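Omission of a single protein chain aside, the complex is shown with its protein chains in their original locations.
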Amino acid sequence: MSPSMSDLTAIAPLLLVAGTALVVVLVDALAKRNRILGPVLTLAGLAAAMTFALPALGDAPASAAFGGMIRTGGFTSFFTLVFCVSGLLSVLLSMSYIETMVPGKGEYYALILLAVSGMILMAAAGDLVVFFLGLELMSLSFYILAGFARGRMTSNEAALKYFLLGAFATGFLLYGIALVYGATGSTALAGFPSRTGGLQQPLLLLAGLALLMIGLMFKVGAVPFHMWVPDVYEGAPTTVSAFMSTGGKAAAFSGFLIIFTPALLITQPALRDVVAAVAAISMVAGNVIAVTQTSVKRMLAYSSIAHAGYILAGVVAANPAGSNGVLFYLMSYTLMNAGAFGVVSLLENPDGSMLTFDECAGLSRRSPLVAALTAVFMFSLAGVPPFAGFFGKYYVFAGTVEAGFTWLAIVGVLMSVVSAYYYLRLVVLMYFNDQPGGQAVAVRPFGLAAVIVAAIALIGFGIFPSILLGLTARCF
Amino acid sequence: MILMQLTCCAVLFPLIGFLFNGLIGRKIKNEGIVAAVGCAAVGAGFVVACIGFFRMLGLPPEQRTLTLDLFPWIVAGGFRADVALQLDQLSVVMMLIVTGVGFLIHVYSAGYMHGDPGFWRFFAYLNLFIFSMLTLILADNFLLMFLGWEGVGLCSYLLIGFWYDRKFEKGTTGDAAKKAFIVNRIGDFGFLTGIFLIYVTFGSLRFQTVFTQAAAMTVGTPVLLWITLALFVGATGKSAQIPLFVWLPDAMAGPTPVSALIHAATMVTAGVYMVARCSVLYALAPVSMGVVASVGAATALFAATVGLVQNDIKKVLAYSTISQLGYMFLALGVGAFSAGIFHVMTHAFFKALLFLGSGAVIHAMHDEQDIRRMGGLGKSLPITYRTFLVGTIAIAGIPPLSGFFSKDEILWQAFSRGSWVLWLAGFAAAGLTALYMFRLVALTFQGEPRWEKGVHPHEAPATMTLPLIVLALLSAVGGFAGIPHSLGGGNAFEQWLEPVFAPAAEKLALSLPQVEIAEYVLMGLSVAVALAGWYLARMWYLKRKEIPGLLVRKLPNAYRVLLNKYYVDELYEGAVVKPAVRGSELLLWKGIDVNVIDRVVNGIAQITAAAGRGLRLTQTGVVQSYVLVFLAGVVLIVGWLLVK
Amino acid sequence: MEQHILSLILFTPLAGALVVALLGRDASRLIKTVGLLFSLVALGLSVWLFLVFDGSRGDMQCIEIIPWIPALNVSYHVGIDGISLLLIVLTTFLTPIALLASWESVTVRLKGYVALMLLLEAGTLGVFMALDLFLFYVFWEFMLIPMYFIIGIWGGQERIYAAVKFFLYTMAGSLLMLVAIIWLGSYAASLPGGAFTTDLLRLYAIAPGIPMGIQIWMFLAFTFSFAIKVPIFPLHTWLPDAHVQAPTAGSVMLAGVLLKMGTYGLIRFCLPLFPYATFRFLPYLAGLGIVGIIYGAFVSMVQPDIKKLVAYSSVSHLGFVVLGIFALTEEGLQGSVIQMINHGLSTGALFLLVGMIYDRRHTRLIKDFGGLAKPMPVYAAFFMIVMLSSIGLPGLNGFVGEFLILLGSFRSSFLGSPWYAIVASTGVILAAVYLLWSYQRIFFGKTEHPEDQALPDLSVREIAVLVPIVLFIVWIGVYPGTFLGKSAASTKQLIHRIEETRRGSFAGASLEPGHEILPGERR
Amino acid sequence: MESLVFFFLAAFAVTTAVLMVLQRSPLVSAIYLIANFFALAALYLLLRAQLLAVLQIVVYTGAIMVLVIFVIMLLNLGDEARIHPRIAIRTWVTLVLAAGFLSEIAYVFSLAGTPAEGTALAGGAESLGTVESMGGALFGKFLLPFEVTSLLLLAAILGAVVLAKKKG
Partner (left out) sequence: MDIPLPYYLCLSAALFVVGVAGVLTRRNAIVVFMCIELMLNSVNLALIAFSSFLGSITGQALVFFAMAVAAAEAAVGLAIVIAIYRNKQTVDIDAMNILKW
């Protein structure tokens, strides 16, 4: 079977991103001196992918390409958008940041592009095989990116931990796929999982789904499969953490949505309860542990565990509000978490030591702009209106309540209060603490631009959430 | 009609005076203008009152109740209270007293307060007081009355604390002022409750509506009992009756004209006025009547005993005031409403006179108030002495001065309508009154001078003596307004007020007063006891001065109890104030607020943080422990799913 | 223009904040002037609103609906009735005063300060205007941010603790309300032919039909949130901290306006949305109100810090408001409404006064003062008037509110006993105790502290700040009809509705308790 | 006969696997793993997956494991240190959890064979794993995944280059 033109247009964004990766590698090899070309090409590639993804945003009915391997349509496009945004922000943040660690690395941008390709594959997957490969492509890139600052022990350690745990989780994921395949006789997602063929053994299917879910939960960083998250996010270069925690998480959740569809969860109430429990534990553990952190990056890592819990609550809801909420949440989370990590990257010591809370003291004096942006991200992460973070939470909880999981929503909101405490702690130090001194803010126009864009988008989506909600509603 | 507009103006004049003096008085460096404005505002009121009185005389008795609706005050839901005035026989009497005596005291103050840095402020407050008092007595509903009621309390507060930087007894004038306000507030609490009950019962707060409806009710209706008792609580606060009298002696911390005006002549009688105003309600609640009479009699006797041993010239007068107020309530309690009001009037004359006289003494002695350091002042202060003596005779109830008529009326009514116990209390108090008042005169004006060297007492200026003289005249002749039938008078005063109290009288089934032999006997007894008091005072304090000392030695405990006013202040302090303050601080604030509630709130935060500290230790940094947790999760989830 | 008047009022301060944000950081005079100007424009607009508002109608007026988030069925739906009208006017009235009050005392980061004050105003206005629960919630939470910064940046020594406590306390409550809001929305969707909605007017129609078992939880969630804001005992402990630490203008806004959001919420949401639960819980809430009255007064009495004293007095005063609300009588409710305004004026003014003396002496401990009446007679006079208003002296505003509340609760058939009112009346005594005592300690006696002797009296600016408040204190005290008249029809309608519901004649009220459905079981 | 082969191979695979885990020398562990992979390749043949059996040898044993051994020798890794007694508890927990997981999965699998399909290889199984069949699938239905593996390998190459390069 040779791919038709329509197949190719269906994966145009993927082709663009992957192609750009190749070009970047080549350019890096050929024009060693030119440091700006790689990132610029990357940005161009991602932007182009976004423009190709945009027209399909309105297409509600998903159509298949590559014989069902790929699904196109609003869902895929929306996620492509999220991934590209995550990529764009990370690349902007990385420009000149990554230079401080490893000078002149075109591979870095190529790997980001490859990771984005993997993510797109995951979201577009019409078959578990494609999904698996996309996941591995993304993970592999992440392992490398996490260890990219190879001179730093923390980066090494993060890469190793991520790699070992990731590969271990892959084992379970693959086992899950195997069992599902055995039970249903196919890996295609169309009609999944209620179709004839296979062994038709409900327990086999259930066990397979459970393992598959565990693999995904590992990727989203949900408790108890979250242990890698703090160490990796802390050890990895900050811009990479920004990328992993946003695009990576979004991709994993796209997997959740395409595999654990509302229809599946409703027919498997036990599975749904497990997701609910995991969501609740994630919210609690992530937020509670984050309270005691002294490193901003690590705090963000724990908070991302908690956010995984919130988003999972949207999955639990298994209704339009919940699913749309997940999408909205992911977009806003991408913006705010990339922004938050971005701010950290701007404030970090060049020597690679972790940014502590205390170092942020009095930031509003040293750099009012950065402080204000941080405040926006923190309030948004805490879920305070009118920032986009609030609407994500609202939507997700709306779905949860509607689905009868009110207790989960209550856990969620209570934990939001806890989270507000540590998010605000940063604001407190920046604004309410008048100590002079502290680290000067690095001058990185691109990074700053990325953060500003993210903040503006957060406020924009906060005040006019319909811009996004109109799109998410047509994704399913 | 025009009279009501005038009355309205009479109320407003003092308000304007208050605003004028209060806002720009400080800028005017001229005491004359300030005083003139202040006096004129009240004087105008007096003129209006007189006009009103005479116009009213020209009307048939049943048309003598005039009202004027100004504007709605509080309207909410079904509730409505207007700012509206009502002028009737009772109001006009009160108005005459308030503006008349008030005017004299204003004039007096111009001299008394001369040179005080707060001169303007003083007149502003006085005018505000007159305004409030007029509102109180002219209100046509309970709520507006309450406005005046609270207003006079406020002015009392302001004026007691007028010399805010002075010491007073154990504390400061501020303590006294605060005490006055707070004790009054306790009474107001009762008044307010009464108002609520009235509204709930009658659906209105207008006097006319309420009283008309009440007139149709039967005697002994329970709600009326509660209404009247609640109102009476208010009256005990304002009129310094047991148990809320404690503020009045302390109120002497204010300048003496204030004591004369507010704490003797006018404000303290507001309670009497209020009960009299509600005579119908009381008439329907016999139990309340009994309570009023008993409290009045008890207070009269009680305060008189305390007055016996006080050494502060104003304190003696203060307890005397309490005692006399007790008489008034005694009268009200036995249904002799007009007798009570009559005593209000005569008391206003002679007690204002006495206070102003004492003010002149204090003025002369350079703020010395202890009568143990006075004596023989009669020579230096002839006018003061003579007028003071007139007042003393009047209060002692020696005919034919005013006090005799009013007090005798009360005692007779207490006997004939109440019981002999009430009479006996009043009778004893009358004797004591004469005793302590003549003691006061003896120690202050007569005998040997006991003041320190360097003090040169001198007579007060004309602005002060003139009011004394006028008041002395009034004290002397004021009683003739109400010469009882038994003495051949027509009791014009009672007749004047008769229409106001007619509904109550009807309920009480009172017959027209009959002249009886007993009345003459009692009259004679009371005169005798007054004279006995006078005689004793002369004996003990001028002739045989060792007797009081002897008595003190003989009855040390009794003396101490009396000197310390039965330790009521100490009781309140120990039983209410201290526990409240300590309890609030230790139990409520530092206990519940800080240690319980806040600790719970912060505790939740601390528990969360502690949980965080504990949980983060699971993140050991060792990969294999992570894998372990992972695997545990897998086993749990898969196991649970399989079990399901 | 008239049909957009609410939006105009709402967006004027927002625009002001934006303009201020664009000004140069050093142009402090310009910043202040611009901020004040915008707040005055908002005031002018709201006065206009006050004039055009039809007080004879009890329903919502000046309604504007613009679809906002169609996916959630959320609209920008604003409108007011007489109750919100008064609070809006209060807000716009206090904001310029607060700005003027901090004219000189705030010098650092002025730009942010003015912008935040305007944002705070906008947020508060939004709360009072919103007719969509979602919109309401957005404003409700949004206003936390400026207040948080105002306390945290310009506050006192313990400002951080206070700011964080304020934020978390309030957020904890309001998030539970959020769940309840969502639940209501999905309840609406579950009805035959219904759709997810948070529109208040639509929810009014269906909410009484919510089964009792659920209504209770909804009511508790809403009430918990509002109770924290009010604050109702025992959820009040954030308040003393926040008040004491906040800068003067912050305290003014906090006490003057923000606390009212809680009581407003009770009136606007709890009563009409969950009438049955209200009936069930009103004895307890009224009881808590009374506890607040007395407890607040006692604790206030022994405070060594004047500001804390005033803060606790708020607990006491707001207790009256709560009692009035849950009396469910027209008098009580009217009293509560006017008492909210009164408290805003008198406590706001008290905070201003405390701020003025703090600016001079940099202490707020009562024991550090004494005999201030001598060096500062004008100050003493203003303090006296405001204090008397707070005590509830007839003729001043406080009395009108307290009287109506007590009257309303006295004759409330819902409370069923006059004892609520009688016990609450003791608060009238206690208010006198703690305020007079502190007044005496501050102003009376000899001027013993050397620093006090040369204190300058109030400046023209300070007098200009206080005079408008005092004018309204007297106005409301003497002729409250101006204001009561505006809210009369609205309260009447609300009470009427509740009484209808009790009688069982209200539509949708026939669901029996026990016939309960959970959201998840609907399908 | 076939079952005999199966049981032998199964026993062999399990034994080598266990031995690999128990060994303290990484090199010896690697050797055991290679042995294990051979057993697996044989099992693949038993399942008629010819191409994969070959690939198992070529890719896994020939490429991956050689690489591993190469690295072990490059780094000159010695025996692992003894397990710390504190961590010995972890071993026990591991065993319990592992046993738990095994029993869970085994329980599921024990139910998997009951339908008819579970007892015998499918009809077309013989030709399923041939190079032709696999090639057809990989370049037909699985064309896209197949191409994606190239990206995967590209990423791996980049990673190896970036990470393993000497500092500088």
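Should a chain be cited, it is by its letter among A, B, C and D, assigned in written order, with residues numbered from 1 in that chain.
What we mean here is this: contacts are C-beta pairs under 8 Å (C-beta built on N, C-alpha and C of every residue); 3 or more make two chains touch, one makes a residue touch a chain.
Everything numeric in this text was worked out from a predicted model, so none of it was measured.
Asks: Of the residues listed, A:151, A:202, A:269 or A:350, which one is in contact with the missing chain?
Replies: A:151
Asks: Kindly state which of the options A:20, A:117, A:187 or A:419 is in contact with the chain not pictured.
Replies: Per the contact definition at the top, the residue touching the missing chain is A:187.
Asks: Mind listing the chain A residues that contact the chain we can't see here?
Replies: Answer for chain A: residues 128-129, 132-133, 136, 140, 143-144, 147, 150-151, 153-154, 156-161, 163-164, 167-168, 170-171, 174-175, 177-179, 181-182, 185-187, 197-199, 230-231, 234-235 touch the chain left out.
Asks: Contact with the hidden chain only, please: which chain B residues?
Replies: That gives, for chain B, the contact residues 616-617, 619-624, 627-628, 631.
Asks: Residue by residue, what part of chain D touches the chain that was omitted?
Replies: 1-3, 6, 10, 13-14, 17-18, 20-21, 26, 29-30, 33, 36-37, 40, 43-44, 46-49, 51-52, 55-56, 59-60, 63-64, 67-68, 71-72, 74-75, 77, 80-81, 83-84, 87, 90-91, 94-95, 98-99, 101-102, 105-106, 109-110, 112-113, 117-125, 128-129, 133-134, 137-138, 141-142, 145-146, 149, 152-153, 155-157, 159-160, 162-164, 166-167
To be clear about the criterion, only the chains that are shown with their structure count from here on.
Asks: Go through B-D and A-D and name the pair with more C-beta contacts between its chains.
Replies: A-D
Asks: Compute the distance, rounded to whole Å, between the mean C-alpha positions of chain A and chain D.
Replies: 30
Asks: Mind checking the centre-to-centre distance between chain A and chain C? Centres are C-alpha means, answer in whole Å.
Replies: 42
Asks: Can you give the whole-Å distance between the Cα centres of chain A and chain B?
Replies: That pair's centroid distance is 78 Å.
Asks: Which residues belonging to chain A are in contact with no fewer than two other chains?
Replies: Residue numbers touching two or more other chains: 203, 207, 421.
Asks: For chain D, what residues touch not just one other chain but two or more?
Replies: 104-105, 108
Asks: Applying the document's contact rule, which stretches of chain C touch chain B when the two form their complex?
Replies: Residue list for chain C touching chain B: 165, 168-169, 234, 236-238, 240, 295, 298-299, 301-303, 329-331, 334-335, 371, 373-374, 377, 388, 393-395, 399-400, 403-404, 406-408, 410-411, 418, 421-422, 425-426, 428-429, 432-433, 436-437, 440-441, 443-447, 478-481, 484-485, 488, 491-492, 495.
Asks: Taking the complex as given, what residues does chain B use to touch chain D?
Replies: So the residues of chain B touching chain D come out as 624-625, 628, 631-632, 634-635, 638-639, 642.
Asks: Please name which positions on chain A make contact with chain B in the complex.
Replies: Per the touch definition, chain A meets chain B at residues 160-161, 164-165, 168-169, 172, 203, 206-207, 210-211, 213-214, 218, 223-225, 227-228, 230-231, 270-271, 274, 278, 285, 288-293, 418, 421.
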